[in-house]
Structure formats: structure tokens, C-alpha cells
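Structure in C-alpha cells, see below.
Here the complex is missing a single protein chain, while all its other protein chains stay put.
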Amino acid sequence: MPFVYRRRVQFAETDLAGFVHFSWHFRYMEEAEHALWRAAGLTIARAGENVGWPRVSAAFDYRAPLYFEDEFEVRVVLASVRRTTLEWTHAIWRDETLIGEGRMTTIAVDKSPGAPMKAKDVPGDIVEQLKAAAG
Amino acid sequence: MPFVYRRRVQFAETDLAGFVHFSWHFRYMEEAEHALWRAAGLTIARAGENVGWPRVSAAFDYRAPLYFEDEFEVRVVLASVRRTTLEWTHAIWRDETLIGEGRMTTIAVDKSPGAPMKAKDVPGDIVEQLKAAAG
Amino acid sequence: MPFVYRRRVQFAETDLAGFVHFSWHFRYMEEAEHALWRAAGLTIARAGENVGWPRVSAAFDYRAPLYFEDEFEVRVVLASVRRTTLEWTHAIWRDETLIGEGRMTTIAVDKSPGAPMKAKDVPGDIVEQLKAAAG
Partner (left out) sequence: MPFVYRRRVQFAETDLAGFVHFSWHFRYMEEAEHALWRAAGLTIARAGENVGWPRVSAAFDYRAPLYFEDEFEVRVVLASVRRTTLEWTHAIWRDETLIGEGRMTTIAVDKSPGAPMKAKDVPGDIVEQLKAAAG
């Protein structure tokens, strides 16, 4: 069962072609992912924690345009968990219309101030909580 | 030979993690692509023309973070031309550091007002001019 | 009675200083204003209509920072109506904390394709509907 995040297209998200600029789909996916973390009782930015989650890769395939004021949903699945990375898959739908599909991989890193980022193991308890929320 | 577009990271492009938000790399790629069109004597938004260039797919693999005020370059290649689509590949570099690599496919569409978008053949003269610039 | 629009801060809206970039407050105000139009049974972008609503001025005074994942509300009032312009005032609150106050003036213009924008009278029925929604 995917986690479902609902959203409406805002004016500033469109461009002169008359529909949503393609870069916004990546933000929509991220918003959905962070909403899933919250649904799991977590936040990606817990103060005092020294783990960060930068992107390793992000991709989206576009099927249909989204227009101003369209209501849509992002369906997120935690598709795979490896030692240091999480892979998410996303589908954006407006009613029965598939807007497109995406996937993003994030990596767990140490974020000690001043030090370079270094991959670290994904904390096991976080995975359990995310899976419970994103089925 | 790739086309080279130079740019500096702006403050609003960073996020609380302290470096550039991953969605901006897609805008950097687009800025570079549009600069290439200009270098070819073209513009992607010629008034009065009824061809549009929406994205079919976009992807980026991240290798290293970009920081505020970093100067970087985007190297663009017109990697392949099919009947209705153009595929671009991009590499972002800050000096000798590879920031990441991306690819984007755009499709030529009719944009008659009111009608749904419909794929059309890529105009041949445009391909010649783009290749001359991004050769 | 102001119209109230609720929202949560998203990751991409923060910058390296650790809180929301100041340019976002203008988008928050606009999102609230457009939600008010919808609450009034209207949309600022009605297809086929030849009236547009560009900004004449926009201003915001900042009192306190907004942080990632903060829930906040924008309270909008249609403060004054002149022959060709609407003036909106906005206050952003996070619980009992005033984040800041803004104001924006929009002007009604003809948007006949190809012609320069020209001020036109604010349609009277729109004002009635907006006032009913924004008290």
C-alpha cells in the first residue's frame, strides 16, 4: 500500500507553457516523502541528530501535464532498503490520469559539522517505522 | 564537444542542509539547454511558432554537493535525435569535481491553443542548428 | 473577518540559514489569496476570460523566522477596492507568534493576446463575491 499525499497546483509552479514546470514534480515527490516520515512519527530533519539524507539519484517520466489549481496525489512506496540507502518510487495521479512516475534514492550520511559527508548504515528502527507507514 | 554553460550558486537555491537543493540541478540543466538554443541562433519559445518542447523524462545522479557561491559549469550534449524527441545529456562540474550527471528527453508537440498536445516531427533545420552549437 | 489559509513549511522553502527564505512569504500570500478566490467560487485564471491580475506592489515586514515543517496560517483581508485595483493585507501566524505582515496590490488588466496590458475596471460581481468570502 503506497502512502498518499494530496496537493493542489499553485500559480508560481506553472511556467509560460501554461502548465507545471517539470522541476516541480521533484519537489512534489519530496513533499510526499517528508509527509510519509511525519506519518511514521519521524522527521527527516530531527535536531541534534547527526544523520542527513542527501539524494543519490532522482528521475521522473512525464505522461500528462498538470495545470494550475489541479488537485493531485502522490503515491509513495519505500521500494527497497539497502545498507546505506533508501529507494522510493512515486506515482502522481490527477483522478484517473497518470501524470507520471518517479524514483529517488537517498543515502544516510554522517553530518558532523565541518567534516565531509560519509555514508553510514540506515538506522534499523527508522526503517521499521517508515515501512509501517508506507506499507 | 559539449556546449558549456557557466553559473554561480545563489542563496535561494540552498536549503537547510547547507547546500543546493536537489531540484535545482534540473533547472541548471534546463538553463544550459536554453543557452545552447540561443548559441544556435534559436529560442525554445519563438513567438508565433506552434511547436512546444515538454519533457518526457528527466534524471540526475548526484556525486558531490554544490555550495552557496560556488561557480560551476554544465556541459550539455545533444545525445540523440529521434523522429519526435531530442535527448540531452548533462554533466555538472565545479573545477575538477564532478557534481553529477543527468539526462533529459524533450518531445516536439503541436501547441495549437485549446487542442491537446500531440507529438510532431522535430523540424530538421532546428536539429542542424543545435548540432552545430553542441556538436 | 480575514480568510484563513493553512500551510506547512516544505524543505525546499528553507535556505542555508536554516529557516524559510524571505521570498517564500510572497508565495504564501499569493497561495492564500488564490484560496480565497476559490472559496468565493472564483478562480484568478478563468479560461476564456480576458482579464488578468498582475501585481502593482508587494511588501512584507518580517518579525520571526519560519522553520521546516512549521504549520502556519495566512490571514487575508481584501482591504480596499478601487476602480482598477484590489489591495490585500496579509498576516502570517504560527500559533501565537506573528511571523510578519504583508500587503499586495493587484490591478485588473485586459489580456487580449498580442496587445499590451491595459488597466480595466474591476468587475463588480467579482468584488461582491470576494468580499463575501474575505469578510
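So that you can tell them apart, the chains are marked A, B and C in the order they are listed, and the count of residues begins at 1 in each.
The working rule: a contact is a pair of C-beta atoms (placed from the backbone, for glycine too) under 8 Å apart; a residue touches a chain by one contact, two chains touch by 3 or more.
What you see is a predicted model; the values in this text were computed from it and never measured.
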- prompt: For chain A, which residues touch the unseen chain?
  reply: 11-12, 14-16, 18-19, 21, 23, 68
- request: Mind listing the chain C residues that contact the chain we can't see here?
  value: 16-17, 22-24, 26-27, 30, 45, 52, 54-62, 65, 111, 117
Residues of chain B (touch criterion as defined above) contacting the omitted chain: 10-12, 27, 30-31, 34, 38, 43-45, 68-69
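Here, only the chains that are shown with their structure count from here on.
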Task: Could you give the separation in Å between the centres of chain B and chain C, each centre being the mean of its C-alpha atoms?
output: 32
Message: With centres defined as the mean C-alpha position, give me the chain A-chain B separation in Å.
response: 23
Task: Check each residue of chain A and list the ones that touch at least two other chains.
output: 27, 30, 45
